[in-house]
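With one protein chain held back, the other chains of the complex are shown just where they sit.
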Amino acid sequence: MTLANRNMVTIDDLSRGEIEAVFSLADQMADSRDKQYGLCKGKIMASLFFEPSTRTRLSFETAMHRLGGSVITASDVGATSLSKGESIADMARVIGSYADIIVIRHPWEGAARVVADYAGVPVINAGDGGHEHPTQTLCDLYTIKKERQTIKGLRIALWGDLKYGRTVPSLVYALARFGATILFRPGPGLELPEHVMNKLGSEYTGRLERYANLNEKVKQRLFPLDAIYITPSKPHQLANIPSVSAQVELEEGVDVLYVTRLQMERLAAGEEGEELKRDYPVVDKKLLREREFEKTMVLHPLPRVNEMAREIDADPRSNYFKQAGLGVPIRMALLALLLGSQEAAITEDKEPFNRPGEHPLYRRGFGVRCANPRCVSVQKTEANYIKPEFKIVGRRPVTLRCAYCEHEVYPRYVASTDWHEGKLDSKKYHSADSHWSTKIKPENLIIFDSASDAKARGFKPGHYARADGEK
Amino acid sequence: MTLANRNMVTIDDLSRGEIEAVFSLADQMADSRDKQYGLCKGKIMASLFFEPSTRTRLSFETAMHRLGGSVITASDVGATSLSKGESIADMARVIGSYADIIVIRHPWEGAARVVADYAGVPVINAGDGGHEHPTQTLCDLYTIKKERQTIKGLRIALWGDLKYGRTVPSLVYALARFGATILFRPGPGLELPEHVMNKLGSEYTGRLERYANLNEKVKQRLFPLDAIYITPSKPHQLANIPSVSAQVELEEGVDVLYVTRLQMERLAAGEEGEELKRDYPVVDKKLLREREFEKTMVLHPLPRVNEMAREIDADPRSNYFKQAGLGVPIRMALLALLLGSQEAAITEDKEPFNRPGEHPLYRRGFGVRCANPRCVSVQKTEANYIKPEFKIVGRRPVTLRCAYCEHEVYPRYVASTDWHEGKLDSKKYHSADSHWSTKIKPENLIIFDSASDAKARGFKPGHYARADGEK
Partner (left out) sequence: MTLANRNMVTIDDLSRGEIEAVFSLADQMADSRDKQYGLCKGKIMASLFFEPSTRTRLSFETAMHRLGGSVITASDVGATSLSKGESIADMARVIGSYADIIVIRHPWEGAARVVADYAGVPVINAGDGGHEHPTQTLCDLYTIKKERQTIKGLRIALWGDLKYGRTVPSLVYALARFGATILFRPGPGLELPEHVMNKLGSEYTGRLERYANLNEKVKQRLFPLDAIYITPSKPHQLANIPSVSAQVELEEGVDVLYVTRLQMERLAAGEEGEELKRDYPVVDKKLLREREFEKTMVLHPLPRVNEMAREIDADPRSNYFKQAGLGVPIRMALLALLLGSQEAAITEDKEPFNRPGEHPLYRRGFGVRCANPRCVSVQKTEANYIKPEFKIVGRRPVTLRCAYCEHEVYPRYVASTDWHEGKLDSKKYHSADSHWSTKIKPENLIIFDSASDAKARGFKPGHYARADGEK
């Protein structure tokens, strides 16, 4: 089966079977590296890094060179065309007419999707703000799988900065799909963002327990859990999960400790970070002496700063340098597949997780815009051509998920296209948490962020419409 | 015929027949792209960008990779050797001893010529300040030619910033040589620079009419023309051009609308640009509904900002993304030719435009220097080895054109080498607009920018020598 011309913007762009196919091709790539040279001869990869990154960029470029392909690089793009006011879409169309595949890192969340929409060639997201970093996740899963043969049923602790790191969202979605149990151990104030938590809790087949709901025994365990996510071992067991099996899970010990560094550079201006640095949980020899970590493999997407002590580098449980090295065969495999230079060997794959598209969409292009200031859809150079698009993920109150950055939006008002046909009187808008929000059919839904917007389009306040500013 | 070891510093470095040969090789390159891989195997292109540019740089690098060649890149050169005070000539000699061909972009006008003078390998100018950008012009002409089969006789409107864009001078010279009619439609204050206008009006076979000379009917046409340049359809008709055929030309409609963006980054310090932005002429659906533009192809060297509305992207008349893509086969063809990896198929080519060299030269190395502060010849690190060189393009007053940046210089005084042989008395200098300026033979001409310079060399003021400062 071919994956040619597919994009990898989010980790959910590949099915589980396709991901497994990437892994087995990566095995081949690593085993017979010299044979792969020439596989992508004459192909050109554009490596566009709008944020500095030595590691990820060089890993991709190494992969392309190992396949015998060529690379064109822009690693300092901040200073170039885009500062001349060019849009991402234009850039994507032009580079897409040069190269055979595009790898992009960009500070704006959702930017890789826009590039994919316009480039006309396959696009790989090498990190778009805090949104996703799907190839890092492939590399993480591949490292786990090589050591443990499977991901299903493993207990994987995510450790440190779960808020700002872009590797974390991609990883938790994938772990959920592969049937792992996830233990969240954030630094203070660095919990998984609410919208990621919500997506994890509602779109995949497992069950998310927040800290408040954990029982006391779990809370008193060695490390202060913030939440736990449990995938049933078999899909049909979902309904049968015992009320809280978290305790049982923990007694078994942790299979993987996934450490992340504090993303100082993503702190909001004014945030000092000194306190964060002081209270950041450190992984060291002492911690690894605990019973839970006896057979734990330690991973880290690197670079590390002080959150992981150098004294554990020689410990056989430390796998982070191996993990970095595996990024090359994984990316070789992915490039070869998306360029169509290799076919994917996919076994039967009936993946039971909710595929995207099952939520109704809202894309009227007016009334509501994404509230995330780092979302690509609200940037000055982009907002005039990107049509806002949302999944309607909650009905009362109406909750939207931006199709670009996946942040949630909570609009204030709803109205219906159905009601005002011919009858101007009935053109009314209502509070987004009133019963009207569920009564209006999704396909008829009109959404407004402000009463003035609604009025500007000829709607009058209904009985259930609070004024702007009112809570 | 071989073009090996030729340079492409200005568009006039290739004859019309040679340009046509580049086009037919580009056709081959595009038709059988995979066959070209390996054509330049083992050759190295140095890509030296002293100003940021993603698009042009990646287009050249893509072209070289498609030919199987290798690329060495310096895209951040501002920060490196040159900031250590090195001259362009030294840099050129060193890089010329590494690479087989050099592509250079530099902020100083005439810099590419200096590189070509010293490198010892072929040099391609990828933009030298506001001077020229000849490969963009090849790409523009090629796009037009693929759609319209010929350039001769087409009516081509240049739209927007004709003052700061480096693509414009190269383009107008080439259009003149290929026999097009050029309609100038600048934004306010963004007219074609005087020296470009002068060169266009005097060096090529066509006829330039300025706004003041256009008749009223032409002035009242939809778009406010600043000037029109008409090439006679046959060379011998030159003398027979009807007094003003501009009106007739316009009635036929515009074949090509060449849009350029406002080069904000080239505005002089202090220039605000706000007003410019406000009054800048925009190309949008509304404009394209006018009768003149019914069959117009729209081109733009990109990046665009707001001067060309995204709403016309899907219009079949919009060809700018195609134009960007054609930059690759054009550059493949050019690289292969200059590297000697391909021969040029040149048909009989008796080009009737004035070739360089027909003006007498002034290169005494003293008395006058280029007045353009962006000219390479006046830069601190370069002035001590670049010998000023000028074409004498006007005699009364004496007008010089710098051989590096092609800006005009209007020196104040003239003298003669012929007169002072033995007779110290007759060593006199005269005003450059006096009758002496035409009386002295070009080969005897000595030129001074200031009376003190003239005096320092032993000359005394003649009857026709105004004092410094006097008008």
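A few notes on this one:
Which chain is which? They are A and B, in the order written, and residues in each are numbered from 1.
Quick note on the criterion: a residue touches a chain if its C-beta (ideal position, glycine included) is under 8 Å from a C-beta of that chain, and two chains touch if they have at least 3 such contacts.
Note that the structure is a prediction, hence the values are computed from the model and not measured.
In the complete assembly, the contact with the undisplayed chain comes from B:Ser97, out of B:Thr2, B:Ser97 or B:Thr417. Only one residue in the set A:Pro188, A:Pro224, A:Pro303 or A:Pro373 touches the chain that does not appear here, and it is A:Pro303. For the options B:Gln36, B:Ser59, B:Thr73 or B:Thr231, the residue in contact with the chain missing from this view is B:Thr73.
Not every partner is drawn; the one left out touches subunit A at residues 34, 37, 52-55, 57-59, 61-62, 65-66, 68, 73, 75-76, 261, 264-265, 302-306, 310, 321, 324-325, 328. Listed for subunit B, the residues touching the missing chain in the whole complex are 41-42, 44, 46, 48, 70-74, 76-77, 79-81, 83-87, 90-91, 93-95, 97-99, 384-385.
Here, only the chains that are shown with their structure count from here on.
For this pair, subunit A with subunit B, the centres built from the Cα atoms lie 48 Å apart.
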